[in-house]
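Here's a structure for you.
The other protein chains are all here in position, but one chain of the complex has been omitted.
== chain A ==
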Amino acid sequence: MVERYVMSIDQGTNSTRCILFDHRGRLVSVAQHEHEQHFPRPGWVEHDAAEIWHNLQRVVPEALSVAGVDADRIAAVGIANQRETTVLWDRRTGAPVTRAIVWQDTRTAPLVDELRRRPGEEFFLERCSLGPSTYFSALKLRWMLDNVKGLKQRAQDGEVLFGTMESWLIWNLTGGPDGGLHLTDPTNASRTMLMNIRTLTWDDELLALFGVPRPVLPEIRPSAEPYGEARAVLPGVRITAALGDQQAALFGQTCFSPGEAKCTYGTGSFLLLNTGTELVRSRHGLLTTVAYKIGDQEPVYALEGSIAVTGSLVQWFRDRLGLISSAPEIETLARTVEDNGGCYIVPAFSGLFAPRWRSDARGVIVGLTSYITKGHLARAVLEATGWQTREVVDAMNADSSVALKQLKVDGGMTADNLLMQFVADVLDVPVVRPMVIETVSLGAAYAAGLAAGYWSDLEVLRRNWHRAGQWLPAMDPERRASEYENWQRAVERSLGWARAPRSGEAD
C-alpha cells in the first residue's frame, strides 16, 4: 500500500513552513521561508500578508518535492498560525487593505488605557475572559478601522474581510475572491476579544463596543473538522484543521488531559495548561483560552502564560547588536563565561505579558560594570527566558490545585542545552523534550489527521509521544533563591518606563 502523509502548514511570526508527517507522527520533510518583519515606528510590528501567501505557495511544493510525493498522497492538511496578528483584505481583489498588525505591536496602548477605564476590565473578562491588551486582535482591527481612510464604510458594506492568518490562508487556498471559505476556529477566535468564551460565538456586545461590523467576520468552525477542499496550491486536498500555534503545540505534545502542560520556546514562549472542559479563570495573570474543539465534541479549555520576548531577544542580539552571527551561537558565547557576572536583561520590548501584563514596561539591562563581557550578556539573554518561565510557572501553580511536576518543552530553543538546563534549574522540576520539537506543526497535523480519519483517536496519538531528552535540576537552592530575587529586582526597574506621550499619537 502506498503510504499517505498529513501536511501541516505553520504560519509563524518569522516564517511559513510546511511539514509532512507519517502515521507514527514522524517528520518526513520540511520546507520553510522567512518573511520580512516591518518595524515602521518604535513599538510597531507589521507583516505583508500577500508575501506570506506567496511563501505558502512556495513551501508546499517544496515539502512535497523533498518527500518525493505528489499532492494525491496527502490525506489532509492542517494549519497552525501565529495568533492575534490581524489581516484585513478586499473581498473582491483579494489584496490586503494594509499591512497586517502583528501580535507584538503596541500601537494600541492608548486604547487599552481607555478600555480599562471604560467599560473596565471586568466587562471583558466576563465575556471573553481576556483583559484589554495591545496583544489581542480586536484592538488592532479597531485601529485599522479608525486609521485607514474609508475603511469603516467599506467594512459596513461587507467589502472587506477580517481574519487572523489561518483565515487569510484558508480563504486563499479555497479559491480567494472566487468563493474562498472565510472561517476561523475557536482557538484563534478566543484571542480576538470578540468571541464569547462560553458560547464560542461572536459576542454582540463586544462587537458593538469595538465597532466591528459583522460582515467582516469569519465563521467560527471547530478546530478539527473537514472545512472543504483546496483549490489552489493543493487542488483537491481536504483542509481539516486550524489551530492557533500555541494550542496546536499543546495538541502536538498530546496534553489531552486536565493538568497536562507544555511550554513552547520560539519568538515568544507560551506555557499552556489543559484544564479540560472546565473554564478556569486565573487570579494570577494567566489567560483563559480555548485549547481545541474537535468536531461536535465539547470544547477543551486551557490556562495560558504568554511571554512576549524570548527567542526574539536572541534574534535582537544577533541582528541588532551583531554580537553573534546565528541564533544557536548564543550558547557558544554564553559558555565562554561561568555565570551572568551580575548582569540581568529584562526584555520588555513590548511591555511585559504574563503574569504581570504591564504595557508601560520597557527593556532594561541592569548590573553593568566594567567586568561585563558579551559572554555575560549572552548568559543574561538566555537566563531571561528561564526566569520568565519561572514567573509563569509560579502563577500556574498558584492557580492550580496541583503543582507542576515536570515541564514538557518544544520549539527551536530546546536545541539550546544551556538554556534547557537553566530552565530545569530555576523551576526545580525535570524538563523533558519530545522526539518531535516541531510540535506546533505536529499538533496541526494531528488535528487534521484526526478529522480526516487518518488517525482514529487521541490514544493513538498519545502512543506516538516519546521522550527525546531530559534535563534535571542541579542548582543550589540558595543560589536559585538569590538569583530569582535579583531577577525580580531587575523587573521592578523595567516597570513604568514607557510614558504616554503628552500629545498626539502613542509611540
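The rule is simple: contacts are C-beta pairs under 8 Å (C-beta built on N, C-alpha and C of every residue); 3 or more make two chains touch, one makes a residue touch a chain; residues count from 1.
Simple rule for what comes next: contacts and distances are computed from a predicted model.
> What is the missing chain called in its UniProt entry, if the choices are "Potassium-transporting ATPase ATP-binding subunit", "Peptide ABC transporter permease", "Glycerol operon regulatory protein" or "Fe-S cluster assembly protein SufD"?
The record names the chain that does not appear here as "Glycerol operon regulatory protein".
> Among A:Val77, A:Leu194, A:Leu287 or A:Val436, exactly one should touch the missing chain; which is it?
A:Val436
> From the list A:Gln153, A:Thr332, A:Ser456 or A:Ser482, which touches the chain that is not on show?
A:Thr332
> Out of A:Asp203, A:Asp416 or A:Glu483, which is the one that touches the chain we can't see?
Touches the omitted chain: A:Asp416.
> Can you list where chain A touches the absent chain?
Output for chain A: 24-28, 30, 326-332, 412, 414-417, 435-438, 466-471.
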